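Right, one structure below, let's go through it.
Only one protein chain is missing from this complex, and each of the others stays in its spot.
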Amino acid sequence: METIKAMTGDEIAAETIRQINPDVMAAYPITPQTEIVQIFSEFVANGLVDTEMVRVESEHSAMSACVGAASAGARAMTATSANGLALMWEIVYIAASLRLPIVMPVVNRALSGPINIHCDHSDSMGARDSGWIQLYSENCQEIYDNLIQAVRIAEDKSVLLPVMVTFDGFIISHGTERVKILEDEQVRKFIGKYNPRYPLLDIDNPVTYGPLDLFDYYFEHKRQQVEAMKNALDVIKKIGGEYTQLSGRSYELIEEFGSPDADLVVIAAGSTAGTVKGAIEELKEEGINAKLLKIRAFRPFPQDEIKQSLRKVAVVAVMDRSASFGAVGGPIFLEVRSALLDEERRIPVVNYIYGLGGRNIGIEDIKKVFQDLIQIRKTGKVKNLVNYLGVRE
Amino acid sequence: MKKITEIRWHGRAGQGAKTAALLLAGAALKEGKYIQGFPEYGPEREGAPMKAFTRISKSPILIHCDIVNPEAVVVLDSTLLEVANVTQGLGDEGILLVNTKSSPEEIRERLKFNKGKVFTVDATSISLKTLGRNLPNMPMLGALIKANPLIKLETLLSSVREKFEKKFSSKIAESNISAIEKAYEEVKLE
Partner (left out) sequence: MKEKGWKDVPLGGLILEAGSAKEYLTGSWRTFRPVLDEKKCKHCLICWIYCPDSSIIVEDGKMKGFRYDYCKGCGICSTECPFKAIEMIEEAKYKAEKEGEK
């Protein structure tokens, strides 16, 4: 039996962690993640979970405690945003390198400076090469569903990588929406009992975590991480399928919305994917066929699915909620364009950097992008490869 | 186009506009609706002008953007009338509800607003009387659902009771409920 509740993104994230009931939660509060930690602390204080809550003095310590706990054999979680993620940077890499299946909600917020607390993806996009799996959530329901699946994905024996489940700061974290919640027992049965491979607390079988690893073996360990990410593609799909059986909601590496035969495509991740859907519905009434390709998994990057989805389209716009200074375009754009490069037919791909520091993006903005695409389809010419949507000139 | 009812709240940080926007959404969910309630604000800065938004729909709400063409605008503090563009995007059928001692006609004149319907209620006096402090958000919710019956009064009251009893006490819940009921009675249409 599912219950339906009105909850904010932070509330549902805390509620999901309660249902997951991790062994250890080590966290430090930062806007707009704060309420996750605050609400979860209440669950701990009220005895609703078995979790050992570690109140650390910084995010660097939060991730360090998670690394320690996960090495010991615990199911460990934390949560952060922007500058908090930046402060834990060093240990973020170590968590992935030691192959520890830590799950962490990341509430997307602009990484300073000047200081800003609102949404963009500069924080998690900066961590795209850290070795963490990244699942982007569109709305409160997806936070719930992604976090539950993340536990299984992270702990899968062919993966063993930490997972970030991201969602947009304030827009989703502080926005209340309708959410369907499974029973505690259903969630606990789905995630199962954690069987760590080499727990440090297994004193009969002592192991060493984190020894010096130089030019003689380091490269081999990095190659293993590459392989684990590759394996994660299938695992994310497999677990998405199992979760559909449980919840009725379908989860793939990407999601498509709109007319399947539409040849105008916008690619987006996070809450803006929903606004693109709204724009597509309005365009349909105006007689324009359009399609959304939503990136759910950015790491690993679902290259094959994206290629397959775009094979027949005329023109593609990629929406990036972060800038990659000095690069040709935003991070999603670069990956998509690179994925399409070896297609026989050249597909024009243009980039729209938008919404930095929480700048609002509305239906009209997205309709303008589709109008640009119509123009490119007509003329075959790309005027601006990279565009800045919503910035004042 | 799937019809979504959109409401924009104008207030000053600390007056409870966000709470009201989210509470209305939560109450509408109880009536089987799809909902969104979200604030637009910066870090805690009590007194700063801020906005909050509520969306209610019979079908799933996909969009995640600010509301630009609201069906109703609620102004929690009349000192905002000259500060924020409160009538922005209001259509011919739009509802403007203001917390003020003035009459709807006076507000219309003050804003040079000649569309839609204007409602007023003295939510500050009501909240001072019932709650002992200026927290106009709950009375404004009561006035709003009289001006625009988005949800049943009983649904709103049960949501308020549930939230306030859990967060504070049943005494505080009851005084908020009488504030809502009073504003529901007293709201004036021109």
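The letters A and B name the chains in turn, as written, and every chain counts its residues from 1.
The working rule: contacts are C-beta pairs under 8 Å (C-beta built on N, C-alpha and C of every residue); 3 or more make two chains touch, one makes a residue touch a chain.
Note that the structure is a prediction, hence the values are computed from the model and not measured.
Shown chains touched by the hidden chain across the complete assembly: A. Shown as candidates are A:Gly192, A:Gly210 or A:Gly380; the residue that touches the absent chain is A:Gly210. Among A:Glu220, A:Glu285 or A:Glu344, the one in contact with the hidden chain is A:Glu220. Even with one chain removed from view, chain A keeps its contact list with that chain: residues 97-100, 160, 197-198, 205-211, 213, 216-221, 223-224, 227.
Rule of thumb we're sticking to: only the chains that are shown with their structure count from here on.
Averaged C-alpha coordinates put the centre of chain A at 34 Å from the centre of chain B.
Across the interface of their complex, chain A is touched by residues 1-2, 18, 22, 25-26, 29, 34-43, 61-66, 68 of chain B. On the chain A side of its complex with chain B, the touching residues are 4-6, 8, 31, 117, 138-139, 168, 170-172, 174-178, 271-272, 274-275, 277-278, 281-282, 285, 360-363.
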